[in-house]
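Sharing a structure, written as structure tokens. Questions coming.
Removed: one protein chain of the complex. Kept in place: all other protein chains.
Chain IDs A, B and C follow the sequence of writing; residue 1 opens each chain.
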Amino acid sequence: MARMNMIEAIRSAHEVMMEKDPTVVVLGQDVGYFGGVFRCTDGLQRKFGEHRVIDAPISEGGIIGTAIGMGVNGLRPVAEIQFADYIYPGFDQIVSELARLRYRSGGDFFSPVTIRTPCGGGIHGGQTHSQSPEAIFTHVSGIKTVMPSNPYDAKGLLISAIESDDPVVFFEPKRIYNGPFDGDPEKPAISWNTHPKGEVPEGYYTVPLGQAVITRPGNDITIITYGTLVHIAIAAAAATGVDCEIIDVRTMAPLDVVTLTDSVKKTGRCLIAHEATQFGGYGAELTATIQKECFYDLEAPIGRVAGWDTPYPHAFEWQYFPGLKRMSAGINNVMEQE
Amino acid sequence: MARMNMIEAIRSAHEVMMEKDPTVVVLGQDVGYFGGVFRCTDGLQRKFGEHRVIDAPISEGGIIGTAIGMGVNGLRPVAEIQFADYIYPGFDQIVSELARLRYRSGGDFFSPVTIRTPCGGGIHGGQTHSQSPEAIFTHVSGIKTVMPSNPYDAKGLLISAIESDDPVVFFEPKRIYNGPFDGDPEKPAISWNTHPKGEVPEGYYTVPLGQAVITRPGNDITIITYGTLVHIAIAAAAATGVDCEIIDVRTMAPLDVVTLTDSVKKTGRCLIAHEATQFGGYGAELTATIQKECFYDLEAPIGRVAGWDTPYPHAFEWQYFPGLKRMSAGINNVMEQE
Amino acid sequence: MTTKSRLHIPQPNARPGDKPDFSYLNLAPAGSADKPGTDARTRDIEFLSSGLVRVLDDDHVAKGPWNPDFDATQLQVGLRWMLLNRVFDERMWQIQRQGRISFYMQATGEEAVSIAQGMALRPGDMCFPSYRNQGLFMYRGVKLVDMMCQCLSNTRDMCQGRQLPIMYHSKSGNVFSISGNLGTQYPHAVGWAMASAIKGEDHIAATWVGDGSTAEADFHHALTFAAVYQAPVILNIVNNQWAISTFQGTAGGERRPFAARGLGLGIPGIRVDGNDLLAVYAVTTWAAERARHGRGPTLIELVTYRGGAHSTSDDPSKYRPKDEWAAFPLGDPIERLKQHMISQGSWSEKKHEQLTTELKKEVKAAWKEAQQYGTMTEGPWLNPATMFDDVFANQPRNLETQCHRMLEIESGD
Partner (left out) sequence: MTTKSRLHIPQPNARPGDKPDFSYLNLAPAGSADKPGTDARTRDIEFLSSGLVRVLDDDHVAKGPWNPDFDATQLQVGLRWMLLNRVFDERMWQIQRQGRISFYMQATGEEAVSIAQGMALRPGDMCFPSYRNQGLFMYRGVKLVDMMCQCLSNTRDMCQGRQLPIMYHSKSGNVFSISGNLGTQYPHAVGWAMASAIKGEDHIAATWVGDGSTAEADFHHALTFAAVYQAPVILNIVNNQWAISTFQGTAGGERRPFAARGLGLGIPGIRVDGNDLLAVYAVTTWAAERARHGRGPTLIELVTYRGGAHSTSDDPSKYRPKDEWAAFPLGDPIERLKQHMISQGSWSEKKHEQLTTELKKEVKAAWKEAQQYGTMTEGPWLNPATMFDDVFANQPRNLETQCHRMLEIESGD
């Protein structure tokens, strides 16, 4: 076992898969010689050559469009979109082509593209470096949507994504690349060094797609979340003293409904949290599913803590970001009712 | 008062606004000389000239991108995207630019673009002529999202959209362009001729954005829906004999929460219906909002009737489309519980 | 807004009621275009983008350096498949008009594109077609009955009922799945070609797009990536003068030919008489050789005319002169090849008639067979449960549940 931060874990997943499977290729802006603006592909080009780790033109649509063609020709492309905020120029290729190819061709063609992209806020990035657009991908049938919350899961899930014959959009919460984050930007940065999930095998292993995990067992309320907010939820459980059961969704689509509903049936209360804008966000789907399955077990309405329904503001990052205060208020709010 | 179908009502809205306001211009594929593949802009170029009704290259991104620039320069562009399925190449310009311009410039710049696009299924169009992508727009802060269900509303809402200084994505359920549809494709087509909402003033009037309307008052269950499914809901109310209160959302964002919650507080039951894929669809947001506001009034879980979580299949249109059977089953299901 | 607009509005030379006018087409005599070697430098072959490669002249004589010198068999192969394409389209159009399929699109007048290019490529080369390349599917071995079954969405449909008619694909024939979204196939072809190069294989890719669709983003993405990585790909623009109701000027064809679109990236372009099977074959072979020898992409503009309506949903008399096709100076590809063959002595009106009858029979027989697998009104039917397959490689839980629910509701709750 080694100690890795999320960046190293992601890089390691690439390395393991590129060694194991010669059809795995990597493409994206600045991913080659430079190793990626977040260093997630550092050293890969030196090791696997410029024909397998390819610096691409600044064209998200072109990166995804050509990756699809490569996938059809037997390669297994891993495409990096430099920031999730820049995935939209490739949206048509994802929705109309990548997601639909297997279906529309009666199973004859498919393209196993993995699209990796750093998402989320908390890094003073302003509105074009902080977005969390996962919800719109979960609504597109034919795409798997993933977001890890720690190095161990990041590597295991990314290997599963690369091995999957289905297209996967793999979101990386960049705020926790270097260490978990409890929601207080004033505190000194913590590293993954002492975190149990910072212990990551060097070699091949997988974390299966489509399985949520209980990060903290508890009895009073179920908090369903993913990415950076898993850590805020842990901090809020401590801060509020409420015995929270925290579930890390990990794969947003297809969703592991049973793990979620089993928990809510047990606790009778539920709070859902994500960074993205609340209106029409992924939390809405979680809420809708849970109220349906757990209606007779719920003691209070399901709460949502999410980004406000505004673009991501630079100056008000900590009023916008669903941090410790908001998460705690959300917990208390759900606990207080009835 | 005149009799209009939805196409004529939409054309009339253009005409009224182009006469009233010389800054209104229209652009889109085939909208000029030909008058649009659905005829919604028929005759406008002859009347207002080629400089105000512009045949555009086949480039949805270019249409929206240039429309934004026109809007910044004092015009009021109405852009047609030929099918909602083809709006994705323009998605980045909508999300990253149109929706964000006023906000990011501290209110100094804005662009009052209206994007019209025919959506929905029931026309044997297969997956690339049948999609209902409204949910992904409702999640984008800074965009208003509208879908009328009849000629009167279509004209009044479109005039409001064109007059609005905010960007509006205006979805037109093409299945009901020529007449309401009760979900049975075997029945002869009905026209708007005898429908009360087919009576449309010739001149200027508005239906305000942001207001839902009760289409059919009732006491037993609230059905919240929009577009084509409003008519299916009416048919299902008759078919099941359940006293449904049917609400036509009309503006999906910003949402008129009060009309919805007042109704559900009264009926105690709620069914939400839309054509789009259920997972992550707009129905999820409606459900999440209502369970929160009406938790203590709800006698049964909120039901959802929607497209299945697959792409839109050509051969199985009537198994996919949430028609009379599905709507009725949905009503009965919600009514049976507890 | 009292002042006069200064916006330039592209105007077709003729609208309904006007006399057709193709004076804007920059034609060149057959045989007049030089044929550079496939190893020529990009700069030295730029001239091909503004000229017009033609082999068959107005008297149906094959001429000049681009003449592929087809023997009688090759000529007959070309003619047969073009004619089959035409006959098939005519029948399917009728069938749609009778309400027996929901939609159809013809390639009328453009048959030389698919057939000549099909002949010029190798079976291992991968094609990324547009919706007017049905000829390519036929030539590459897809049975007529299978194409018809696709249009019927019946139990033998290769798409399992999931797509609008004409959205074919052929895994074994190396023809990619047609998309309803214009132009999306262009970067796929480039990516496929890049993969071929990465793997050190010598298969190339070819793709087709209409004049109107060149305005889409994917066109630009494909050209950029093809140029940067010198992908072994042939990028075809089928300039049939119309994009539904807008003429090619609305797509930017007023000032320079579409063949010139890649020059700024260093992609050589060739403008070719798209209704001349021999010329199309020749330029495609040439471009394929360039690609196969690591000389990168070639852009081919095929100058042709959309002889029919855009689709069964369209009525072209609303926006263009009724007799425009008849006035098109590059004529009809089938008629031209036929006359060439007749003048060569290897063909006759009688043989042509026989062939036509034969092909009509073939198509008729295929239709009869196709219907046995189900029609729009009669079974056998596809199992609706299959609607939930192939969304993913394996069916996830939510789709399983929905499938059960659907069957429940269909069977009356």
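The rule we apply is simple: a contact is a pair of C-beta atoms (placed from the backbone, for glycine too) under 8 Å apart; a residue touches a chain by one contact, two chains touch by 3 or more.
This structure is a prediction, so every number in the text was calculated from the model and none was measured.
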item	value
Of C:166, C:194 or C:238, the residue in touch with the unshown chain	C:194
Among B:41, B:141, B:263 or B:310, residue touching the chain not depicted	B:141
Touch criterion as defined above, residue of C:265, C:327 or C:385 at the omitted chain	C:265
Touch with the omitted chain, as defined above, among B:73, B:194 or B:337	B:73
Chain not shown: contacting residue from C:215, C:279, C:302 or C:359	C:215
Residues belonging to chain B that touch the chain removed from view	25, 51-52, 54, 56-57, 59, 61-62, 65-75, 77, 89, 92-93, 96-97, 101-110, 141-142, 144, 164-166, 210, 254-255, 257
For chain A, residues in touch with the removed chain	22-23, 29-30, 33-34, 37, 49-51, 54-62, 85-86, 88-89, 124-129, 278-279, 308-311, 313-316, 319-320, 325-326, 329, 332
Where the missing chain touches chain C, by residue	1-10, 42, 194, 197-201, 215, 217, 219-221, 224, 227-232, 249-252, 254-256, 258, 260-266, 269, 294, 296
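Note that only the chains that are shown with their structure count from here on.
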item	value
Per-chain Cα centre nearest the global Cα centre, belonging to chain	B
Centroid comparison with chain A (C-alpha atoms), farthest chain	C
Averaged-CA centre spacing for the pair chain B and chain A, given as whole angstrom	31
Centre-to-centre distance between chain C and chain A (centres being mean Cα positions), rounded to whole Å	41
Mean-CA-position distance for chain C and chain B (Å)	35
Chain A, residues touching no fewer than two other chains	89, 92, 96, 103-104, 141-142, 255
Residues of chain C touching at least two other chains	157, 159-160, 162-163, 167, 179-181, 217-218, 391, 398-399
